[in-house]
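Encoded as structure tokens, here's the structure I'll be asking about.
Every protein chain of the complex appears in place save one, which is left out.
After this line comes chain A, so read on.
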Amino acid sequence: MFRHVFVYRFKYLIRDRELVFWTFVFPVILASFFYMAFFNINKDEAFHPINVAVVYGGEEQYDAPFKAVIEDASKGKDKLFNLKDATSQSDAEQWLKKGRIAGYFTSGETVKLTIKDSELEQSIMKSFADQYRSSRLAVQRIAQDHPDSLKEELLKDIGNRGNYVKETAGGNSEPDSMLNYFYALIAMACFYGSFWGMKEVTDIQADISDRAARVNTAPVHKLLAFIAGSAAALVILFTEMLLLLAYLNFALHISFGNRAGLVILTALTGSVLGLSFGALISAIVKKGAGMKVAILTVATMIGSFLSGMMYMDMKYLIARYVPFLAWLNPVNLLTDAFYALYYYDSLSHYVRTMGMMCIFILLFCTGTYLIVRRRKYAGL
């Protein structure tokens, strides 16, 4: 009997395309977007040197140091610019018009920048020029005493190109905190899994659906049918989570630390947590499918928000000002468990978050059991 119900529930659930979308396709798409937003700009391969030209004003005292600095920035493996020497201003104008360069500098007492529009490349050029100007002022005094050392000081000051790129991209892309976005995303996906739990309760409680009433008139123990159905839901959700983990790890190269076994255990715990949450909400709310979906969606979104999925600092604000909230938000617990596995060598924090999750699971399951075990209803 277990097998019969399991097989049919599995077929029934997996054919619900909308749910498969929200619990699997949507997180995959979202993860891909996160990935593009965080990484592309930081990746060495992804950065192409910018085509620029310099028009020299002809005054040696201004031209020489700028020439030294920009040439330095235009050589080596991680060069910032592809430099083209322009013999005249009109040359540079021509190239700019044809799109062969992104802009050109004009050397002189102040370095001028001529650019077409203000995309990323141009803003990198702008910040290069700004920094050159301010550095130049700063080192001017030294230059007055030792004209030769001007170049050295400038070069030191406008050191690595990484500064420009980072500043311009505006990324606070510390690798550690960035991973948290992805961990929170997995937690969100697990909690969207609550929809599967909702379906199981809907189809076993005769006061919620007519299908359930039919199952209730059959010679089958209600809890057996419920457990068989929930097992099918768990298999589906857990498989989705494993696929999501695999996608994050192998396609997007998101690190989960070295403890693969524990990562998988965490995903399993998260799946059970999501399912039991959905089951409990569905059992409590009873009728009104729209209401249930709304509650589950809003709860998942708020939980994910508070665990820093949309706005990283949220997590720190909570940890700092309302720390107990971090322990009461199951989505956050799940996020933290992944983070602890990646970040700490010691398992103590991990064990604590997992313990707290198990308490939640126990709570959700007990609540669901107390409602679902009843086999006669007050009203249908």
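Convention: a contact is a pair of C-beta atoms (placed from the backbone, for glycine too) under 8 Å apart; a residue touches a chain by one contact, two chains touch by 3 or more; residues count from 1.
By definition in this document, contacts and distances are computed from a predicted model.
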item	value
Missing subunit (named according to UniProt) among the choices "3-isopropylmalate dehydratase large subunit", "Ca-activated chloride channel family protein", "Thiolase family protein" or "ABC transporter ATP-binding protein"	"ABC transporter ATP-binding protein"
Contact with the hidden chain (one of A:T23, A:N216, A:N332 or A:T368)	A:N216
Absent-chain contact - pick from A:H4, A:K75, A:R133 or A:K287	A:H4
Residue ranges of chain A at the interface with the undisplayed chain	1, 4-5, 8, 11-13, 15-16, 206, 209-211, 213-222, 225, 375-380
